[in-house]
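Here is the structure we will look at.
Here the complex is missing one protein chain, while the rest keep their positions.
Read from first to last, the chains carry the letters A, B and C; within each, the first residue is number 1.
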Amino acid sequence: MFQAKGEKHWVIPDGYIPEHSSGELTSHESVCVLNCSSEEALLRFTIFFEDREPMEDILVVIPGRRTKHIRTSSLMKEGMPIPVGVPYAIEVKSDIDVIVQYSRLDSTQAENALMSVMAYPVR
Amino acid sequence: MFQAKGEKHWVIPDGYIPEHSSGELTSHESVCVLNCSSEEALLRFTIFFEDREPMEDILVVIPGRRTKHIRTSSLMKEGMPIPVGVPYAIEVKSDIDVIVQYSRLDSTQAENALMSVMAYPVR
Amino acid sequence: MFQAKGEKHWVIPDGYIPEHSSGELTSHESVCVLNCSSEEALLRFTIFFEDREPMEDILVVIPGRRTKHIRTSSLMKEGMPIPVGVPYAIEVKSDIDVIVQYSRLDSTQAENALMSVMAYPVR
Partner (left out) sequence: MFQAKGEKHWVIPDGYIPEHSSGELTSHESVCVLNCSSEEALLRFTIFFEDREPMEDILVVIPGRRTKHIRTSSLMKEGMPIPVGVPYAIEVKSDIDVIVQYSRLDSTQAENALMSVMAYPVR
């Protein structure tokens, strides 16, 4: 049996899905999660905006001893995705300890731009 | 009622507003703040320089349960913005706990460059 | 005698070895380790995937008072490297305290993209 590691609560204030792509790669963001434990982790996402109510309780499962690099464009609430071209923020709560990193690839121009941060662990 | 989360005091040592833009996007920096609580957060910015006195007490309000991606070029002290092309540093104090991330898009060249960091939480 | 500094256990959830390179530089990732102590540090890597069992117990030695910028493409388990073009995550355990940073250069397009994070210290 492997133990859970990390934290249960993470925040990423700078979310943004670029509207355009060009060149070989598609603009996207990934929320990268590592679940070190033998058990499944149940994640609950809340998406915050500048000018409207949050999207709450988007669920994602991470199997035990696996990572998952979650495209934010795949997160849906009642069939609705996160809107593109809009500033937002991400809160992730997990039932067991996990570790969360956020990365963005922007290919608005043909050449790529990359950024990455560890999510902020709320204690 | 939702509780405030994060910290009240954050620092970003590497501030810089690029002088030039080209291509489709404009060079800019964003201070991205998430206010998880039901209450409004009042932020107080201090801008530090290499060779002159700090700009103090620039105020920004973040509504409850909202994020705000603040362009540093919008921060004004008595009508004066932060000068472009000059190294500076950012201190953010909030009356309630918030989470702060900093990102920069540089489009000095036609293709973009991106960088991002979580601000440093001072305890 | 110099003392060990940092932590013994670090995690990087967003690992990815780009498949393509163009321009002057080769796409690669580096796990950059600093060993401040006079003694050697023995690192043990575990590589986690989305859809298969982890690669465990890849060993790397960092001499005393030295840094090592380890290309992830050089990490081998029974002669097998980490597959390219596949999302993965990295866990590093060290027998003494070290400090770990992760950086990626993507030259899929001719112009480069860079990202970097401090690894997450598990306590």
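What we mean here is this: contacts are C-beta pairs under 8 Å (C-beta built on N, C-alpha and C of every residue); 3 or more make two chains touch, one makes a residue touch a chain.
Values in this document were obtained by computation on a predicted structure and should not be read as measured data.
Asks: Can you work out which residue in C:Ile12, C:Cys36 or C:Ile82 touches the chain that's missing from view?
Replies: Of all options in C:Ile12, C:Cys36 or C:Ile82, contact with the hidden chain holds for C:Cys36.
Asks: If the hidden chain were put back, which residues of chain B would touch it?
Replies: 9, 11-16, 20, 48-51, 53-54, 87-89, 91, 104, 106, 108-111, 113-118, 120, 122
Asks: Taking the full complex into account, what residues of chain C touch the chain not shown?
Replies: 5-6, 23-25, 30, 32-34, 36, 65-69, 99-101, 103, 105, 110-118
We take it that only the chains that are shown with their structure count from here on.
Asks: Shared interface numbers for chain A and chain C above half of all numbers used, same, or below, different?
Replies: different
Asks: What angle, rounded to the nearest 5°, describes the rotation that places the Cα atoms of chain B on chain C?
Replies: Rotating chain B by 180 degrees superposes it on chain C.
Asks: State, to the nearest whole Å, the distance from the C-alpha centre of chain A to the C-alpha centre of chain C.
Replies: That pair's centroid distance is 22 Å.
Asks: Would you please write down the residue numbers of chain C that are in contact with two or more other chains?
Replies: 111, 113-114
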